[in-house]
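A short write-up of the structure that comes next.
Excluded from the complex is one protein chain; the other protein chains are retained at their positions.
After this line comes subunit A, so read on.
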Amino acid sequence: MTTSPNTRRFAAHLVMIGLSALAIFPVYWMVQTSFRPESEVFSTALWPATPTLENYRRVIEVMPIFGILWNTVLMAAATTAAQVVTGLLAAWALVRWRFPGGRLAHSLIALSWLVPFQVVMIPNYVLATRLGLLDTIAGLVVPNAAAAFAVLVLYNAMRGFPREVVEAARMDGAGSLRTLIEVVIPNLRAPIASVSILCFISAWNEYFWPLLLIRKIENSVVQIGLQFFMSQEGNDWGLLMAAATLASLPILLIYLVLQRQVVESFMKSGIR
């Protein structure tokens, strides 16, 4: 019955190596296919014999990929900024005061993640059309300008903030907004960074709402660009993989640099 610690450690390594391979191999396969010349795309060799940038040249030719990437950066940055600001303000209201209706507001915010987007998509679409938001970047940002998880994570972070410091600021005559900006926010850099990372990645990967809203490829964001591309160039695998690699590059770079923070922010705020 007793297995030696060494055997068990070995087994653990094996399991983890298997899982790591499973996780990373598809991404690797995407990247390596993108460097293959057309003649080599169907080869099962693990890397290209004669790597080339040809596929990337063609992507740039057939699709306004840089414009699309720029749209996506704008959209994700604006969404992140909006979600962090609205999140900070709302969290501050819930932490700083106890007031009638406060609990109701808190649950309205917390329960909003229970409403599936598909249930409200038609009224949202009608409203966006009426407001002239169709086919615009603003239309992608505005409905996502507040996120329940941003409010809740920042709320939890602020609750841990020492009361005495806030009180001292009030004694010094600082208003609630000044206290928030000058005392609370500078001390919450880590949770704010963590929420921002999460907001940015989920905005970057957002699929459904842009799918409804965007009509023209030059107005699109990268996820929808890829979708268009897939239906047009369906089986041009080298081309598709090059486009997919370009679309993933910013996120993978962020991950490479901020790996620990990224993992931690995901683990703190759950799956969505």
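Note that a residue touches a chain if its C-beta (ideal position, glycine included) is under 8 Å from a C-beta of that chain, and two chains touch if they have at least 3 such contacts; residues count from 1.
In this section, contacts and distances are computed from a predicted model.
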item	value
UniProt protein name of the chain not shown, from "Xanthine dehydrogenase", "RsbT antagonist protein RsbS", "Oxygen tolerance protein BatD" or "Sugar ABC transporter permease"	"Sugar ABC transporter permease"
Option from A:M63, A:A90 or A:A157 whose C-beta touches the chain left out	A:A90
Residue touching the undisplayed chain, where the options are A:A49, A:V62 or A:I122	A:I122
Residues of subunit A in contact with the chain not shown	1, 5, 8-9, 11-13, 15-17, 19-20, 22-24, 26-27, 29-30, 33, 41-42, 44, 85-87, 89-90, 92-94, 96-102, 105, 108-109, 112, 114-124, 126-127, 129, 142-146, 148, 151, 163, 167, 176, 201, 204-205, 207-208, 211-212, 222-223, 226-227, 230, 235, 237, 240-241, 244, 247-248, 251-252, 255, 259, 262-263, 266-267, 270-272
